[in-house]
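Quick one: the structure is below, and I'll ask about it shortly.
Missing here: one protein chain of the complex. Every other protein chain is in place.
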Amino acid sequence: MELIALLILLPLIAALFILFSHSNILQYLVTSTVFLVSSLSIHLFAFPIPSITFVFSSSLETILVIFDVLLLLFFMYQGHLFRHRLVFGLALLQLLLYLLVEANLGSGDGFSLLMDRLSVMMSLIINVVGGIIVIYAIAYMKDEMISPFKKRLFIAYLLIFLSVMNMIVMANSLLLFFFLFEMTTLASYLLIAFRNDELSRTNALRALWMNQIGGVVILMGTLLAVTQFDTVYFDVLMSHSGGYLLFAIALFSMAALVKGAAMPFDGWLLGAMVAPTPVSAMLHSATMVKIAPFMILKFAPVLAGTLLGGVISISGILVFVAAAYTALSKEVFKEILGYSTIALLGLIMSLAAIGTEDSIQLAMVLIVFHALSKALLFLAAGVLEKVHHVKSIEAMKGLVQYAPKSVFFIIFGFMTLTLPPFGLFMGKLFALQAVSENLMHSPWQIIVLLGIIIGGVLLTLLYFKVVSALLSKESDLQVAQSETLLLGFSIPLLLLSVLIILASLWLFKTHSALPMSYLLVPLLLLLVIPLSYRMLEGFDRTTEYHCGEKETFDSALFYFDMSASLVRAMYWVFGLLFVGIALAGVLS
Amino acid sequence: MSALMTLLAPILGGFVYGFERVLRARMQRRQGPPMLQPFYDMFKLMEKRTIIIHALHVVLGVLHFFLLWVTVGAIFFGWNLLYVIFLHLFSLIVLVMAGYSVRSVYSHLGANRELLAMVAYEPVLLLVAVGFFLQSGSFEITAILQDSSHLMQMPLLFIALLMIIPIKVKKSPFDVVEAHQEIVGGVEVEYSGIFYEFLYMARFLEYLFIYSFVFLFGGDSSILGGFLVLIVFFLINLVDNATARVRTADMMKIVYFGAISISVINLVWMVI
Partner (left out) sequence: MSFFKRFRKKSPWILHYNAGSCNGCDIEILATLAPKYDLERFGVINTGNPKQSDIFLVTGPVTYRSRERLVKLYTQMPEPKVVIAVGSCTTTGGVFRGMYNVEDGIDQYIPVDVYVPGCASSPQLIIDGVVKALEILENKNQEIEKPFKLFGGIRQVGTKTSRRDMAKKVEPNRSDDDQS
């Protein structure tokens, strides 16, 4: 009980301190907070408590209502301020729905927390990965051209966000969940608009209205739960069956798809990439968008074997393939990472919606490793942007010559996403096994199987296409100037890499029936062969073969653009699937 | 036994490659080189003065060879088939990175094509593995080899596998990856001397890798497996001598609309 309160309150208190303190002690304050909350959640993870529920006094409920109304009014104000009708209208709609829910609500109170296996794991990711990102953010903001107060505000935002995320994974009440969902929407809105120029303003507004659709469907689901089942609690709701239960869950799943930027809502996550890189790392890849698979996982036991589960699973896997393919036409590094995030979220949601014990486990494993690898990649992208002023992959040609360390981290990140013996690959391997096992009694999963295979292959193509630009180097005759990274950059990167390796080892030991030699043999080769590097001094260095011609070399990157009609068709299909989820909810 | 096979894998592959060169020569009505020609080539390469572009390029190439060796060893030891396919992907990715690491046009083109070829054949390999799983209930190679032959249940998957073998052993019509007359061998262009030898031997290992998939179709009867390998070996070389190279885009289309769709049909048929 106290532990959980600490998890939520500590970041908040630290944020307050940061706002009103001097900049010098900033990093000590942040580091110690992060250390504390991380060790708290590690403690919770290591010594699991059986799922417990806390109910708070009903006075908190009134505060919640006030906050909720204020938040929605703020959204309406923003819509009015920037003359954005959609934002204004959706906020108004939410306000009306919210009041309707409150009017129908009986005596139940809206503030209750539930701690189970899933939420403990999510809070572990949030605190460890999120914490590392906050530490990185200090170094990142150091030479941003803004006032010291705004820098501190930025860090404080991130810390408050940590607390919100800690709460959202434990929320058991639909109303509390809705409030926190809207808080994350607010967080992305504020942080995308942080640089306050034209582009970030439009992108922030787009993120706002798209996410508000999620809010609307959550409220509709809540209304359904309140009127049909007379409850606002997740656990009570899921113990019911029949009636409109699956319809309510379908509505929540739609909110999950919106939060996970599944197509056709990929626009907002892509726009979010204009935000400072720690924001992209934290909100738009490592933690916040993980709410999407988290929600599906929460409902997974109910979804198993239903038509609704099938439809969500198929639309998830289609998102996986489509997003991987779309990313092949992108040029900006962060956009590529963004699309690969959307793709992998689709995969995780698809596995979660299958709902068997195996696939739920897998989805959780994938969440962990995706968070680690993507955080690593985004942080490395931030270094490229900040230190080397490189954003587009076209500008990255030959980067290894002057930024060997950053390039190493990027390639390592890509390898952990695709290749054995690292965690995410193991997740994919187990996913293939699990889906193949299910094939016999549910043949429709062959679509999922095909999706995993083709999407995975496309993602590999995508990652190593990017590597093609990074890696080309002329010769090693001149000793390359070594790249000096700030400690604030290199420590988070190293920490994440070590975590990935440790987590992979852990996964291999606990979750797989494969013998340890599977992992050790390739890892040993990876470590031993590069030692021969020094032995190559004695060999002559020569020029590349160009048929004897003396032309200069320029590596060309290849792109796969989709035709406009294909893109339109794709969005139609995904739009229909999105509506189809609601339909499937009604039918089943 | 498996340890010995693993240790001797490059030599075994060398014999296969030498035999293939003779077979191809006979198909063209000429005498062809001696069976041991690959070994002569290797001994000669050992004694050449070695010139390299830079150390990273060489290290990645050597790593590619050893990873591939581990992959082939994993097959002999009867590991998990899916894991074997992904290990192979790992070795391929290392080779692709080696190709990208030098500022050479041919090397880059070769690496690009290597990646695209991977996009084409990887799904088929995985689908074949899933087919084996549906029949024998396990991804372990040892378990698959203890079952009776699955050729009757998965004929279309076998044909799909036949379609992608030329990509892997770099034979017409799907030899865009190497395309000696066009991009001078692709990724291997910048290697010389003893380091070219590693790539040369890696080619032998690729033979063993892909033909052991054919062998798996024999199930517990190694005679049937060996027979299948011989037939397929002959067929692939016949097709190689009789066809011209197709472009990369066409190769992708043929594999996706041909091989992958028939494998899916086969899988659906097996499931229902």
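Residue numbering begins at 1 within each chain, and the chains themselves are lettered A and B in the order written.
We adopt the following convention: a contact is a pair of C-beta atoms (placed from the backbone, for glycine too) under 8 Å apart; a residue touches a chain by one contact, two chains touch by 3 or more.
Just so it is clear, the model here is predicted, and its values are computed rather than measured.
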Touch criterion as defined above, residue of A:143, A:197 or A:549 at the omitted chain: A:549
Residue among B:184, B:202 or B:264 that touches the chain left out of view: B:184
Selected residue (touches chain absent from view) among B:25, B:238 or B:268: B:25
Positions on chain A contacted by the hidden chain, ascending: 475-479, 537-543, 545, 547-550
Chain B residues touching the omitted chain (full complex): 21, 25, 28-34, 37, 40-41, 43-44, 46-51, 180-181, 184-185, 189-193, 196
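One rule holds in what follows: only the chains that are shown with their structure count from here on.
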Whole-Å gap separating chain A and chain B, where each centre is the average of the chain's CA atoms: 37
Of chain B, residues touching chain A in the complex: 49-56, 58-59, 62-63, 66-67, 70, 74, 79-80, 82-83, 86-87, 89-90, 93, 96-97, 100-108, 111-112, 115-116, 118-119, 122-123, 126-127, 130, 133-134, 139, 184, 189-190, 264, 267-268, 271-272
Of all residues in chain A, those that touch chain B in their complex: 398, 400, 411, 415, 418-420, 425, 429, 432-433, 436, 439-440, 443, 446, 449-450, 453-454, 457-458, 460-461, 464-465, 467-468, 471-476, 514, 518, 521-522, 525-526, 529-530, 532-533, 536, 539-546, 553, 555-556, 558
